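Take this structure, written in structure tokens, and hold onto it; I'll ask about it next.
Left out: one protein chain. Kept in place: all the others.
Right, chain A next:
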Amino acid sequence: MTSSLVLDDVTVARGGAPIVRGVSLTAPAGEVTALLGPNGAGKTTLLESVSGVIPITGGTVSLNGGRLNALDRVARARAGIAHVEQGRTVFPDLTVAENILVVRRGPGVIDKALELFPELHKRLDVAASLLSGGEQQMLVLARALAARPSALLIDEMSLGLAPVIVQRLLPVVRDLAASGVAVLLVEQFATLALKIADTAHVLSGGTLTYSGPAAGLRSAPERLHAAYLGEPLPGVAGGS
């Protein structure tokens, strides 16, 4: 069976107010699934509900066929969900090596985690707080990899990074997916995400207004604009 992350009719509320309503989507293993949408659309809330930071109020989240709803965030991480939060969340006082070893210890763990980020190899003993923004984002991705996840949730990877760094990271995300991980990429800058995504979903006002091939939005920006404005597009598959 191919591993995948499946959200079925997921609803999430904050303070009693629904933020995400009836979202269904699948992030298959080996693919990059982009979740796009304007500010405040509910993208981060949806990711947080998948990793267990906040509870879902309706629907189901499952990974490789197993329901995650009843699991807390620690158990979900152990089940194979890795969540790379917004804001380059390194452990600032730990060194680069410690940031990786905190997830998993053992011979070769650091080398394996840094395979895609060789520039961090010479900074293993440096405190993470002293790294540049791009290096911190690389470290956060490497740390997530060390957990050997089935599904990787990445929230606003490009936020606050120089374009050259973003260009460096995008192929890495593509490579991660190619290694068999289901990548769900939340990105405010749609064109960046669409460059590497196989499938795209647009969330606007808490509901999906587009679900389909990323190529469908790459080649027709007007469709993307319409989806951002909350206009349901013909052919929206509702995540199927």
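Basically, contacts are C-beta pairs under 8 Å (C-beta built on N, C-alpha and C of every residue); 3 or more make two chains touch, one makes a residue touch a chain; residues count from 1.
Please note the rule applied: contacts and distances are computed from a predicted model.
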Hidden subunit of the complex - UniProt protein name among "Anti-sigma regulatory factor", "Branched-chain amino acid transport system permease protein", "M67 family metallopeptidase" or "Thiolase family protein":
"Branched-chain amino acid transport system permease protein"
So one chain is hidden, and I want to know which residue out of A:Pro92, A:Pro118, A:Gly133 or A:Gly180 touches that hidden chain in the complete assembly.
A:Pro92
From the listed residues A:Arg123, A:Arg143 or A:His201, report the one that touches the chain absent from this view.
A:Arg143
On chain A, the omitted chain is touched by residues 51, 53, 72-74, 77-78, 82-83, 85, 89, 91-94, 98-99, 101-103, 105, 143, 147
